[in-house]
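A single protein chain has been omitted; all remaining protein chains appear in their positions.
To keep things simple, chains are lettered A and B as they appear, and every chain counts its residues starting from 1.
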Amino acid sequence: MAGTGTAHLRGGDAVLKATDVNVRFKVPGGTVQAVSGVSFDIMRGETLAIVGESGCGKTTLGKAILQLPPPDSGSVVLDGTDLTSLSGEALRAARTSIQMVFQDPISSLDPRMTVRNLVAEPLWVWNRGSEDERDAKVRELLDAVGLEPDLVLDRRSYEFSGGQCQRISIARSVALEPAVLICDEPVSALDVSIQAQILNLLQDMKERYGLTMVFISHDLAVVRAVSTRIMVMYLGKICEVGDPEAIYSRPAHHYTSALIGSVPIPDPTRRTGRTPLRGEPPSPMNPPSGCRFRTRCPAASDRCAAEEPELREVSPGQYVACHHPRG
Amino acid sequence: MRRLLGGMDVFTRACAGWMSLMVLLAVVGPFLPLPDPREADFEASAVGLFSPGHVLGTDSNGYDLLSNVVNGARTSLMIAFVSVVVGGALGAAIGIVSAYRRGRIDRVVNLLFNIVLSIPNLVLGLALVAILATSSDPSVVISPSRRVVVIMIALTCVVLPVLGRIARGATLTWINREFVVAARSMGMRDRHIILRHIVPNVLPAIYSVGFLAVGVVIVAEGALSLLGVGVVDGVSWGAMISRVAGEFTFVPHSMYVPVTVLALTVIASNQLGDYLRSRLDLREGRL
Partner (left out) sequence: MSAVMSIRDLVVRFRTPRGVLEAVRGVTLDIPEGASVGIVGESGSGKTVLSRAAMGLLSGSNVDRSGSVTFDGAELVGLPRDHVRQHFGTGIAMIFQDPMTALNPVRRVGVQVAEGLRIRLGMSRKDAAARTSELLAMVGIPDPAAAMRKFPYQLSGGMRQRVMIAIAIACKPKLLFADEPTTALDVTVQAQILELLAGLRANLGMAMVLVTHDLGVVANNTDFVAVMYAGEIVEQAPTTELFANMKMPYTEALLKSIPTVEARPAGRLPVIEGRLPDPTDRPAGCGFAPRCSYAQARCREDHPPLVDAGNGHLYRCWFPLAAPARRS
């Protein structure tokens, strides 16, 4: 199978390394190739941003890393252990090294539990520490995410705003001191004025707990503020991977360039927020042949329809899957 | 609990009051200074309301209506509560687990629920009673207590798929919530996820529909009696109705009394179900 390639993998001691991950969903009328042939690696302390539009498979990939559900094929290696080969108790234990913060801060908290129980839950599941130690840890975590423990401990999630719920989620997700934290659009549901607070908090938590992060987002502006490496996805495949500076200043893939160009910039003296793209993403049930982006690409040629592009290096540390990359 | 009672309007309070009274009567009935419900007072048969010694009158057999209402509450409510609690617990357990597991088990369970639900309540009840509570030898009399048990089993079978489906549906909506995914990602066992996250969220739906089911079951018990397969010669509201079914025109109050009590109880339990739902949904509504 013509994968999207693994040229961008760096070898060495990656904390997390996914190779040729495929996730399919059976839906009425066919199969959705939500993630196909995606590979990536993350070094300790990095923040890998996964960027792309709605439905391109970002969440599915994030969950596949956690084995929720496990990918249909491919491997996910965490600190030398292939998670896809584990099951039952071993998988349960291994999962604790990867935690996830979800997009919808309200739906990711059980409305019937108090904040105390919500944050202590991971500790309870793994029987970490005595009751008192857990309580102390919960206080420490709440304090770290900027909530006053005494004011919030006995309240329930529905009494909090979206931003506060997201703080609670973050506190909970770092309770087990995971190696990798996957943040799935952690600020998309939040108001503009709250977004920056949560992004800052994530940076603080990363430093404080030595986290390696996967940051999923559709918003290139948000991604720019937090990431150290960027992976752009389109319809289940990787378009471009690389260092943010390179990607923002010289996007090599036409899709990346369109994404960056579409972001409106708050400055009326500059014409921004335009896109050269025609149409909308095709149905993931029967993706276009060859390059999946060719139906909307301004540079598409016959070759793009016939042959699937492989990821290759266009500048040091910048990899693109395109037959006619931007110069 | 105090918060639950706090917001009741007058009608709901009245319903709660009526329900409590019925439950109280069911418990203390036998100790009240009332005539034996099974003992006919031949001196005063078919006397009207507020007759001396018979506050609610008697039927044409001379059975005291008040005593039958009070002692019948015991049987009728017991049948209702037992079948709803047992049917609800089993239904909820089956519904929740099958929805959580998905796959083939779930499809089979759902099919079975649908099949049972497609049979009208009474036909199902009748069929079950016919199978369980008839003897091949007509000379063997089936004791009222055995009939009560059989009716409970039959009505449990009626209630089970109703509550089971509701539990299944509610579970399906909750398991897609991200907090369930979050619980799995922190390595929680399925058993704990079900007990800690699914059950507490599904229960409100079960409680409120359970109250509605109490009403349905009380009516079903009455209807089965009318059809001659209820607790025919026992003491229950349904039995009272069936005994006087033919005499409605002569002794109307002997019909009105049990029907009124039964209707009020059904209304009260429906209202309490609705109230409970609106109260428990409130927290969800605020999301």
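Assume a contact is a pair of C-beta atoms (placed from the backbone, for glycine too) under 8 Å apart; a residue touches a chain by one contact, two chains touch by 3 or more.
These numbers come from a predicted model, not from an experiment.
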Left-out chain, listing which of the shown chains it touches: A
Among A:D20, A:D72, A:D219 or A:E313, the residue in touch with the chain that has been omitted: A:D219
Contacting the left-out chain in the complete assembly, out of A:P244, A:P309 or A:P325: A:P244
Full-complex contact with the absent chain, from A:V76, A:L199, A:M213 or A:C304: A:L199
On subunit A, residues whose C-beta touches the chain left out of the figure: 53-54, 161, 191-193, 195-197, 199-200, 203, 218-222, 224-225, 244, 248, 258-275, 277, 279-281
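The criterion applied here is as follows: only the chains that are shown with their structure count from here on.
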Subunit A-subunit B separation of Cα centroids, rounded to whole Å: 51
List of subunit B residues in touch with subunit A within their complex: 177-179, 181-189, 192, 196-197, 200-201, 283-284, 286-287
In the complex, subunit A residues that touch subunit B: 63, 66, 68, 92-93, 95-96, 98-100, 102-104, 106-113, 121-122, 125-126, 156, 158, 169, 172-173, 176
